[in-house]
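Only one protein chain is missing; all other protein chains are in place.
Chain nomenclature is as follows: A and B, assigned in order of appearance, with residue numbering initiated at 1 for each chain independently.
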Amino acid sequence: MVTKTQRIDALSDSGVSLTASAWRRLKRSPVFLVGASIIGLFVLVAVTAPLLAPHDPALRLLEDQVSRADNVIPPPQDGYPLGGDQYGRDLFSRLLLGSQQTLLVAVLATVIGLGGGLLLGILAGAFGGWVDSVVMRAVDVMLSVPSLLLAVSIGALFASQTQFTVILAVAIVQVPIFARLLRGTMLAQRSSDHVLAARALGIKEGAIVFRHMLPNALGPVIVQSTLVLAVAIIDAAALSFLGLGAADDSIPEWGQMLGGAQNIIDSHPQLAFWPAGCIIVVALGFTLVGESLRDALDPKRRR
Amino acid sequence: MLRFTVRRLAQLVLVVVVLSMLLFGWLRLLPGGPVSALLGDRATPEARAQLEAQLGMDQPLIVQYWKFLERAVSGDFGTSTGVQRGTPALEVFLTRFPATLELSILALLLAVAVGVPLGYLAARRRGTWLDNLTITSSLVGVAVPVFFSAFLLKYVFAIELGVLPVSGRQDTGIDATRVTGFYILDGLLTREFDAAWNALVHLVLPAIALATIPFAVIFRITRAAVLDVVDEDYVRTARAKGLSAMVVRTRHVLHNAMLPVVTTIGLQTGALLAGAVLTERVFNISGIGQAVAIGFQRKDFPVLQVVILAAAMVYVLVNLLVDLTYALIDPRLRTR
């Protein structure tokens, strides 16, 4: 049943812009607030990590405490609050600096995926016709391959795996998803009143696409991007788990730390649990924000 | 309806042909290649060149592709070079696919069985603590990498508590007859109920781990769909007519909310197969996910070609089926 107060809300909403009302609803959403605080903290740690980290994450400072034969790794001790990893490097510093690389992977993969999707989506959505057909069949082909298989295929293409090949593999998987999303929203607008009006006024096609169609497609794109930030972190971890992560681990990244710990997870679970915990919390942060944004921006939800 | 089906089938053929070409060229760009995998780490460069010539890999790519097509038409998709050396790639796929399908179906059933009622409940209690809690917990499922949740489940239930098996599809002591390759089904068909039960027990943990992927989406879509539907005119009308809450809920709300859920299940096929790759690894299930992982490691082109193509076909076919079901449920769509 629609109550009286809800009706009043809906009425008052109609006078406010979409973004403003979305923002108002977001501020009231506990889901959003939790997610946003997580992301805020994550970014803060990533930016200040070099100052916070007590040691160089690449140096095997505690190597003399490592024994493979006796399965010993350095325990927590003075100056090393979480102890060392299986090579005697400071786990705490690696976790802190790992946030930087993880943020980099998430952001770059999303930006590249969005960029590719934008290009294809605009091509298809703006021009329609045979361009649309060709682009969308290509998108169909890419979408038909399960995402991880596609990422693994791309990752395997490079002679040696680096952080960049991981980013690229994760990003390319997102391209068709962004492309389809953008094409859908833009296609819907091609025959909408404001676009028709703009065309009638003799505004150039390019200008229509960038000034009138694209801004209106922004909402879903922002939502999707936020979600992809989480997906990228998780997919990068999955690639590492399958042995396709960056080979050089002197610069730490959480997914890679988790993947690298899988063989000793039974005896030294902390080596896996710390990075896994970080990944889960941060991915949850992005997902919470993404989902609450989706909810807030959905016109149907405006009540 | 017929035209719709034909058009979608044509699309399927197109996807398969284009993908086969891309895949063929792509795999041959991979560094290394099957020759080093076949010869091992003890081969001389001369032996390598000789083998490349014997396998026709020194010929232009287009010639190789043509030969591949010729053989493919006669049903020969090549022979595995690494996953199960000497076995036809198609056979490798066929012996392994039931394991993956069994796992995926069970995971999907679990996700639907939990996701739909929870989604409905959350929608009915929109904005309450229950709603927020279920949303958040469904999203935690998304945020935990599936291989990590698989590991946790295994650690707790198989290793610490020891109540469920650690890995595999069936205990080696079970003398089971193989009919279809679906072990649960086989056990039921041959009345070897202990074998069926044993296979099911082996699938519990992997299926729960894998179910976290579709669960969150099914939950969210159900919730959103129910929210959409409760405000539709016909539901209000039904209520106004004084139909009981129960009837309104099941006949009108849930029935109509199911449409987007069915679509979502179709779209989840790809994600399920991807998640299966990771789950199979943790639980050592010899399905296609494991074949792909080993295939990439040993550069087993024939198996990779067949498996990735087949996965794509499955995805397209499932979505075709979903669209057809959709069209059956909602007559308006047939004319589109």
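Criterion: contacts are C-beta pairs under 8 Å (C-beta built on N, C-alpha and C of every residue); 3 or more make two chains touch, one makes a residue touch a chain.
Assume contacts and distances are computed from a predicted model.
Going by its UniProt record, the hidden chain of the complex is named "ABC transporter substrate-binding protein" among "ABC transporter substrate-binding protein", "proton-translocating NAD(P)(+) transhydrogenase", "NADH-quinone oxidoreductase subunit J" or "Cytochrome c nitrite reductase Fe-S protein". Looking at B:Leu39, B:Val204 or B:Val318, the residue that reaches the missing chain in the full complex is B:Leu39. The chain omitted from view is touched by exactly one of A:Val47, A:Ala207 or A:Ala247, namely A:Ala247.
Where chain A meets the missing chain, the touching residues are 60, 63-64, 66-71, 86-88, 156, 159-161, 243, 247-250, 262-268. For chain B, the residues touching the absent chain in the complete assembly are 30-32, 34-45, 47-48, 50-51, 54-57, 67-68, 71, 76, 78-81, 83-87, 92, 95-96, 98-99, 154, 158-159, 162, 165-173, 178, 181, 183, 281-284, 286, 290, 294, 297-299, 301-302.
The rule we apply is simple: only the chains that are shown with their structure count from here on.
With centres taken as mean Cα positions, chain B sits 23 Å from chain A.
Partner chain A is touched in their complex by these residues of chain B: 11, 14-15, 18-19, 22, 26, 29-31, 132, 135-136, 139-140, 142-148, 151, 159, 220, 227-228, 231, 269-275, 277-278, 281, 292-293, 296-297, 308, 311-313, 315-316. Put simply, chain A touches chain B in their complex at residues 2, 30-31, 34, 137, 140-141, 143-149, 152-153, 156-159, 230, 234, 237-238, 241-244, 258, 262, 265-266, 272, 276, 279-281, 283-284, 287-288, 291, 300-301.
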